[in-house]
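For this depiction, one protein chain was excluded, whereas all remaining protein chains were kept in their positions.
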Amino acid sequence: MQTHKAKRVEITIEKVMETRLTDALTRAGVTGWSILPVRGGSGRSGAWSREGQISRGTGMVQVVCIVRPERLDPLLEAAFAVVERHIGVVCITDCEVLRAERF
Amino acid sequence: MQTHKAKRVEITIEKVMETRLTDALTRAGVTGWSILPVRGGSGRSGAWSREGQISRGTGMVQVVCIVRPERLDPLLEAAFAVVERHIGVVCITDCEVLRAERF
Amino acid sequence: MQTHKAKRVEITIEKVMETRLTDALTRAGVTGWSILPVRGGSGRSGAWSREGQISRGTGMVQVVCIVRPERLDPLLEAAFAVVERHIGVVCITDCEVLRAERF
Amino acid sequence: MLQLAVYNLLSPIVLSFVLGLGASLARSDLSIPEAAAKAMSIYLLFAIGFKGGVAVADHGLEARLVATVLAGVVLSFALPLLAFALLRGMSRLSVVDAAAVAGHYGSISIVTFVAGTSVLESAGLTSEGYLVAVAAAMEAPAILSALWLIARGGGVRQMDGDLWREILLNGSIVLLLGAFAIGAITGSEGLARVEAFLVSPFQGVLCLFLLDMGLIAGRGLREGARVLDRGAVLFGVLMPVLGASAGAMAALPLGLSTGGTMLLMTLSASASYIAVPAAMRVAVPEANPSVYLTLSLAITFPFNLTLGLPLYLAAAQWLTTG
Amino acid sequence: MLQLAVYNLLSPIVLSFVLGLGASLARSDLSIPEAAAKAMSIYLLFAIGFKGGVAVADHGLEARLVATVLAGVVLSFALPLLAFALLRGMSRLSVVDAAAVAGHYGSISIVTFVAGTSVLESAGLTSEGYLVAVAAAMEAPAILSALWLIARGGGVRQMDGDLWREILLNGSIVLLLGAFAIGAITGSEGLARVEAFLVSPFQGVLCLFLLDMGLIAGRGLREGARVLDRGAVLFGVLMPVLGASAGAMAALPLGLSTGGTMLLMTLSASASYIAVPAAMRVAVPEANPSVYLTLSLAITFPFNLTLGLPLYLAAAQWLTTG
Partner (left out) sequence: MLQLAVYNLLSPIVLSFVLGLGASLARSDLSIPEAAAKAMSIYLLFAIGFKGGVAVADHGLEARLVATVLAGVVLSFALPLLAFALLRGMSRLSVVDAAAVAGHYGSISIVTFVAGTSVLESAGLTSEGYLVAVAAAMEAPAILSALWLIARGGGVRQMDGDLWREILLNGSIVLLLGAFAIGAITGSEGLARVEAFLVSPFQGVLCLFLLDMGLIAGRGLREGARVLDRGAVLFGVLMPVLGASAGAMAALPLGLSTGGTMLLMTLSASASYIAVPAAMRVAVPEANPSVYLTLSLAITFPFNLTLGLPLYLAAAQWLTTG
């Protein structure tokens, strides 16, 4: 089938920062994303898990945005401004999408 | 380690369409997938979230299928037939897998 | 923005094996991962879902690790030793990350 | 009547709804976990079904049961036609959106029904236990009418066998009728064993559930308001009153008690927000869910809960005793 | 006996199970959120443990406690050997699958135990509170027997220290024994403070929990039926009866009350569906989970709940009073 090149950006960030991130994405012109729950994890600031979390009040989420390649840079800049001082991971993958007009 | 080329297809779709999609995948010969919950998101039809959702009765899920490259096209056609009239996103990534005999 | 090449490894595995896997990752020098819940799925051992699961006592999870390319091999070996006799899927994707010093 | 309305407005149940609504409009992060909300709705359905069944076991099966269920089915089929005509006249909604909305108003909202029984209780009234079965019977027919309206308007209409099974065996119908059957089989003796769980804490659980409904309705008002024109909003308060009137007209010849009349009016007045939206997403994905969910949850539900229920009770009292 | 069976079959608890089973077989989308089901099981374990502890506090620690716990441990070790021999004779299961199944039947199902206490209550009988501790003691030993059977058959056997800790400190054992200790320490006075939560609503929560068990068992029947041959299915109803007989033989010399005898029979008759499956997934991943889960949840559990419990009670009455 006909597919189109796009970028998949996966941002793992604290739940308390979720709306700040999505607000920043909206301001940067990103119109679509999905938010996945994260059950637990580990990083430089230790391990945590949703059930009985102690080391981080509210857990983390994963925000997945699929964008056209030319929109990647503004997206990354918006995301970076939010995650800069906070813990979290930004990971970009090349992908193909159906129905490119949506992105 | 020895890895093998494969395709990772991630389909974000309304929960009400979940079994219709997996039935279509089965008919297309796809044998494995995992379903991830989605907590919320945003798109052309507005923003929504699991807690206190209003704009969509039942939320969305993400169906992730890993398949051999040669099985990609029937998979996409089956998926497209289901998502065509519905909201949702289909995203394909190149990947490598261990234990290729499973796919 | 400045990005750096990395590998995204996604391991879908039974929940009962979760700490065994993360312990093995730790021993292999992997320091960061996120764990995503899986709602259901299908594979050679049949279909299952979180609500009302019968064919697998405790469901599955997805462990996502982002690592520098040179750390991929020890990671895969550690993961493989755990998943070898168990059901589960290991999928590796090329990706780019911000803030490479974290990985 | 006024006294009834004030009493209802100041009940813990309505105030909990108002609290949720206010919190949501003020954009508080207060939220009830999805699993807890679902568990509460299972509890409410099970309890209301069980109690209805026990009531039937106590009073014996009346011939009126069948007639009332049939009346409910007819109402559920017919009300969407009225709603559709109104909407096309009053608002600028497209055929597809108007038909989807209409389907919601033929079907029912079980929480409105539960709140209705609670208003009855405060007024010291009882009702025919089998109205629970009527509620279950009214869930689905309206969906057919909506699809017929769309097909008639030339729209696509996709109604596969799976959708049929999903609609008729959807969780809330099965739970309501199943609990009704259990109640009818075990009777008062069975109820005695589970009373401390299903009866005494009922009002309290309902408060927390309505808190959640308030949170959702508030979010609906914030997000959905822009998709509704003035005519549609007006429809959202006019239609329940017309529906209740139709319900009353069906109840009178059946000879239902005051409580039963009020509950049949309530069912007719209420709009679905679970079963019908799910069916519409599958069968009519091009209809805008914000339109029908906002109308049903954020306009009609609050109207019924606050003003509608005492109004229907007053009318039922006037009609059955006057 | 027949009267008891009918009474049991028409109790809200069993009917709730049947409702879940029916809904699931009819492929309704009715489902209880995972978190709610887990919360209910925590509630049931806490309540049953607490009440057991209070009973022990009230009646004092008997010497019989230690003997009964030991008897339970021996049963848990021994029953898998019987189950394995039966399975290898009756069905076509492989050594590994048969051993894994056998492990489940040595261990116990706490919901079956809870349903047993509820049958006792309906019959106006009490039991030794410490049977809760016996239940906890019987969870794990059977796992060892299963692994031994596999090793003996030449299979792999991977039993690391982590698995040990997981088995012995698994949530349900810790909660059951912990609540038992709390009950024993605080006694009736403590119970009085939490009675309205732990005692009165108990039966009602059990109904909803069994509704969920019915949903799961139905799914098991739908999906797992094809993996079981006729012999295995027969085993699923024969083994609990044999297990109960073994339990009765252990109970008699201990001099347990009628209620205590019935509960030890119930423990021996019941098959694990939480602790053992998890251990088997870790230690014997090559055993097919559909086999042991279907047998335990979809064959033996319903059998015990509906026919087994009244049978064991009748037998216990006959044995202890006859």
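Going in written order, the chains are labelled A, B, C, D and E, and every chain counts its residues from 1.
Note that a residue touches a chain if its C-beta (ideal position, glycine included) is under 8 Å from a C-beta of that chain, and two chains touch if they have at least 3 such contacts.
Bear in mind the structure is a predicted one, so any value in this text is a computation, not a measurement.
K.L.:
Which of the displayed chains are touched by the chain that has been omitted?
P.N.:
Every shown chain touched by the left-out chain: A, D, E.
K.L.:
Among A:5, A:27 or A:86, exactly one should touch the missing chain; which is it?
P.N.:
Within the whole complex, the residue contacting the unshown chain is A:86.
K.L.:
At which residues does chain D meet the chain that is not included here?
P.N.:
So the residues of chain D touching the unseen chain are 10-12, 15-16, 19, 22-23, 26-36, 39, 196, 200-205, 207-208, 211.
K.L.:
Touching the hidden chain in the full complex, which residues of chain A are there? Just list them.
P.N.:
Listed in rising order, the touching residues are 14, 16-17, 19-20, 45-47, 50-58, 85-87.
K.L.:
Just the residue numbers, please: which parts of chain E touch the chain that's not shown?
P.N.:
That gives, for chain E, the contact residues 33-36, 38-39, 42-43, 46, 50, 165-166, 169-171, 174-175, 178-179, 181-182, 185-186, 190, 193-194, 196-198, 200-201.
As a working rule, only the chains that are shown with their structure count from here on.
K.L.:
What are the mutual neighbours of chain B and chain E in this structure?
P.N.:
Correct list: C, D.
K.L.:
Applying the touch definition from the top, give me the chains sitting in contact with each of chain A and chain D.
P.N.:
For chain A paired with chain D, the chains in contact with each are B, in label order.
K.L.:
Over half shared numbers or under half: where do the identical copies chain D and chain E land at their interface, same or different?
P.N.:
The interface is built from different residue numbers on each side, given that under half of them are used by both copies.
K.L.:
Taking each chain's centre as the mean of its C-alpha atoms, which one ends up farthest from the centre of chain B?
P.N.:
Centre of mass proxy via C-alpha means gives E as farthest from chain B.
K.L.:
From the centre of chain C, which other chain's Cα mean sits the farthest off?
P.N.:
Between chain C and every other chain, the largest centroid distance is to D.
K.L.:
Calculate how many whole Å lie between the centre of chain D and the centre of chain E, each centre taken as the average of the chain's C-alpha atoms.
P.N.:
Centre separation, chain D to chain E: 41 Å.
K.L.:
From the C-alpha centre of chain A to that of chain C, how far is it in Å?
P.N.:
18
K.L.:
Could you check chain A for residues that touch two or more other chains and list them?
P.N.:
Expected reply: 36-37, 93-94.
K.L.:
Spell out, as numbers or ranges, the residues of chain E touching 2 or more other chains.
P.N.:
Expected reply: 31-34.
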